[in-house]
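These notes are about the structure you will find just below.
Left out: one protein chain. Kept in place: all the others.
This part shows subunit A:
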Amino acid sequence: MVRSGPTGLSARATIDPADPVFAGHYRGFALLPGLFLVEYVSAAVRAATAQAGIRPVAVERAKFHRPVFPGDELAIEASLAVDNGELRCVATVATAVGPVADVRLSYQATELVRQLSCQATELSGG
């Protein structure tokens, strides 16, 4: 589930305990690979921008505060800003126990940037 505006997004996701990933990460102790949180943020940006092909060109920074387990509910809050032709996403990911990760992604998406600028203009004009 994703809600978004021209400058940010909120998304919720549940870590499915039946996800096959847990058979191999790890046997006897299921733990979500930290990088999968980057994928959840990335998926939220794809959904919020309605750009299925949009791909990050950099993970500027990511910090992982605590592990995520099957069944955890993720709350993603992110800001989106255009800077020098790049779209920057600054996201925090939290579960019921508190923040689990901070993720900063960059995208190079000319068409998207144009659309976002239009949206922002329409909003400020309205």
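As a convention for this text, a contact is a pair of C-beta atoms (placed from the backbone, for glycine too) under 8 Å apart; a residue touches a chain by one contact, two chains touch by 3 or more; residues count from 1.
Throughout what follows, contacts and distances are computed from a predicted model.
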Exercise. Under which of the names "3-hydroxyacyl-ACP dehydratase", "ABC transporter permease", "Biotin-dependent carboxyltransferase family protein" or "Acetolactate synthase small subunit" is the non-displayed chain listed in UniProt?
Worked result: "3-hydroxyacyl-ACP dehydratase"
Exercise. So which of A:Val38, A:Leu74 or A:Leu87 would be touching the chain we can't see?
Worked result: A:Val38
For this session: Could you tell which one of A:Val2, A:Val21, A:Ala47 or A:Val90 touches the chain left off the display?
Result: A:Val21
Exercise. Which residues does subunit A use to touch the chain missing from this display?
Worked result: 20-21, 23-29, 31, 33-36, 38-39, 42, 52-53, 55-64, 66-67, 69, 97
